[in-house]
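Every protein chain of the complex appears in place save one, which is left out.
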Amino acid sequence: MSTHYFDHVATTPLREEALEAMLPYLKEDFGNPLSQYEAGARAKAAIEEAREKVASLIGVRPSGIIFTASGAESNNFAIRGAALARQDKGTHIVVSKVEHHSILNPARFLEKSGFVVSYLPVDEHGLVDPEVLRKSITDETVLVSIIHASPEVGTIEPIKELAAVAKERGVLFHTDAVASAGNIMVDVGELGVDLMSLSAHQFGGPKGAAALYVKEGMRIVPLIYGGIQESGRRAGTENVPAIVGMGRAAELAASEVADNAKRLTKMRDRLIEGILKVPNVHLTGHRTKRLPGHASFVVEFIEGEAMLLMLAAKGIYVASGSACSSKALKASPVLLSMGVSASLAQGSVVFTMGGESTDEDVDYAIEEFPKVITRLREISPYAGGWGGQEESG
Amino acid sequence: MSTHYFDHVATTPLREEALEAMLPYLKEDFGNPLSQYEAGARAKAAIEEAREKVASLIGVRPSGIIFTASGAESNNFAIRGAALARQDKGTHIVVSKVEHHSILNPARFLEKSGFVVSYLPVDEHGLVDPEVLRKSITDETVLVSIIHASPEVGTIEPIKELAAVAKERGVLFHTDAVASAGNIMVDVGELGVDLMSLSAHQFGGPKGAAALYVKEGMRIVPLIYGGIQESGRRAGTENVPAIVGMGRAAELAASEVADNAKRLTKMRDRLIEGILKVPNVHLTGHRTKRLPGHASFVVEFIEGEAMLLMLAAKGIYVASGSACSSKALKASPVLLSMGVSASLAQGSVVFTMGGESTDEDVDYAIEEFPKVITRLREISPYAGGWGGQEESG
Amino acid sequence: MYSEKVMDHFMNPRNVGEIENPDGVGEEGNPTCGDVMRISIKVEGDRIVDAKFKTFGCGAAIAVSSMITEMVKGKTLDEALSISKQNIADELGGLPAQKLHCSVLGSDALRMAIEDYRSRQKK
Partner (left out) sequence: MYSEKVMDHFMNPRNVGEIENPDGVGEEGNPTCGDVMRISIKVEGDRIVDAKFKTFGCGAAIAVSSMITEMVKGKTLDEALSISKQNIADELGGLPAQKLHCSVLGSDALRMAIEDYRSRQKK
């Protein structure tokens, strides 16, 4: 069976070039970057080279990049580290309702330690309104964090406008660019943000390497204290191979992102068109302000995990935000906050493509998807409609 | 030039078997363990298999193992997570003066948030006295953390006795076993500890994978909040390849540790004997209660970084705890706390061996070391003695 | 994640549909995730001679529906009522812990179908 990987938002395959770059550091060049002899210096140099490449992917100076081990760590570090560093100035922070758990949950932790958190609503496309942000900012506000692009619905937030609002009020602005960096052009200067999270395994790099960008001169409280690695801002022996792989992936992404985005946008639009031919299927997120490779839907009358499994049996790998496919068995807060009902959210299915995706993948998905939907609807008691229990979304 | 790696305490070479085990997960098996289809399940199964192997290295059940990205992260997680989880019971914690920075610095952070920290003294061998621990525990004490084996001086602490004292008083006990686990037999049950940190790159596993053992049923406050990975205790997409490599390395270590320790102890003793033939050189740490592959010294009249560089020029890679070789330019707190003077501490040199070290390495070191010492002493103004400025240690 | 048996019953569910002129119908929903299972039965004497289902739910919910409709065929009503959620999970070669509630749904829908049949008999 041929396989068609449509789950780049979960993780991307490691690019061969990145693995090639990593291998020496998994073999003979195993030295600790802190060691004072040549092997240590070589490892250190490799990290600094990777730092330059990651920095240049998002248009910043290398000194602004702190390597971490995951996007989740970067997000925790940013939220907690920036809030604690500024808590003498105020204890209010602002996030949106469509943030990743690794923003929402540390925000909840901060609430327990005395911070007040505002959760901004979004419109039916998942967009945060800069005017709503403006109204939420008080004299106590020290930090705003808004996701750059949603992994669930693909929507790209107007970060430039949002960050400008925060800047006007002298408030720090973080964006979680884990789903976007490497996949669309992300330029810190243009966006005007002070902090940014990114993660290698989302753009062809390895798992285990990620980064937090922190504006020059800005103080941040460490999440992991200890040695002097990362200028004392993040302790722990560096994962040299993974960092090197991240650097190489960043370099490749930087040079290919424009072409890739163009190609993927076409494929995405064709996929959306094809999928929407099935009756009672609806696009989630914004039609155009969305990640190039991202096509997400809610399908009426059937449940997401069942779709996912039946598609997987045909070699099509997708994600779903349905309650049954989440370990918490809860409807997706992102879909709910966009006004999607809990029953309709059960029909969530998310297709995401990446660099190695092909037109044939799209053809195959467009051909097979309707069959799966028909099959599952035959099983569904709602086949003829939600039967009054639910108006079609 | 042949190379002789005597810096296993900085990091160990990645074992070939571990790399072999990792490669599939760096290539075709790149799936996210959370994904609901087969590829996700395979990645998840690989992690659980690794968890079993790591658990069995330290004699615990797999459910007690939380994977992290570094020993430093495990230590921060343990100290902060256990202290915060118990802060309603009390706000006093106890550590020793010979802990790693990744214990001491989070302890200092806790001090800023209202905790009181006792720093236990050690004797001239670096040993913590259980009676001193007993006296330090108050009704407010919630956590004790003592390092298992010192990477700087090799001394193995009497953890069993120390943990028993804590247990008597109903206080949680954490041990930082980063330098010991995989290198000597480490059995949680026998030691009687509640939490333990270990790190893969210290026993032939990859950088980027480490673990914290947490006793069953014990609550711990997460360091990295977010998704449901690691039972909700540590968010972030798992570094599957590194975790798999750690599992394989743990499996190998478990089966070889006894033989290896025996072999390395012999080599170590021969090295110590050889090095101590040079006049005015002193062993640091305990003569017998020390890591098998660990031989550490202070050399009078010369400085450690200079020794390290000159040894490196001969293909001998060692570490030093001298102020000049630390980025902070401070004398080693561990040596100072053992009563070594700041000047003498400048002469610190640390040889550490591992699985692939050979008798020839030891021969070579014993032959070349005295030449380096002679050469550097020729340059030293103290050649004839400390000249009253310092009695010889 | 799922056993082979679950995947088989999910991919090739038995007894999908609605019995025409059923003797009893039961429908049960899960308020947390919105799953709904509808089972219709045909009864002769006090034996279930046919059972069909329609289910809105995840792979486990569909497999449970398929399995339970298979299990009850030929059973007396009392025998059918004694099928526990654990019986169903066992027949399926096990279910992931967080999916066990799907099998409750199955036994509940069946029970309601039987109750429906019995209440119709009383009229």
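Order as written gives the chain letters A, B and C; numbering starts at 1 within each chain.
Note that in this section contacts are C-beta pairs under 8 Å (C-beta built on N, C-alpha and C of every residue); 3 or more make two chains touch, one makes a residue touch a chain.
All of these numbers come straight from a predicted model, not from anything done at the bench.
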(request) Give the residue, chosen from B:Ala306, B:Ala319, B:Val349 or B:Ile373, that touches the chain omitted from the document. (result) B:Ala306
(request) Would you indicate which residue among B:Val9, B:Val188 or B:Ala323 is in contact with the undisplayed chain? (result) B:Ala323
(message) Using the document's definition of touch, tell me which of B:Ala107, B:Ala331 or B:Met353 contacts the absent chain.
(response) B:Ala331
(message) Just to verify: which one of B:Ile228, B:Ala258, B:Leu276 or B:Ile379 makes contact with the chain not shown?
(response) B:Ile379
(message) Residue by residue, what part of subunit B touches the chain that was omitted?
(response) 301-306, 309-310, 313, 322-325, 327, 329-331, 342-343, 346, 378-383
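By our rule, only the chains that are shown with their structure count from here on.
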(message) Ranking chain pairs by how many C-beta pairs touch, which one is first?
(response) A-B
(message) I'd like to verify one number: the distance from the centre of subunit A to the centre of subunit C, where each centre is the average of its C-alpha atoms, in whole angstrom.
(response) 40
(message) Can you compute the centre-to-centre distance for subunit A and subunit B, using the mean CA position of each chain? Integer Å is fine.
(response) 35
(request) Would you mind listing the residues of subunit A that make contact with two or more other chains? (result) 305, 309, 325, 327
(request) Could you list the positions in subunit C whose residues touch two or more of the other chains? (result) none
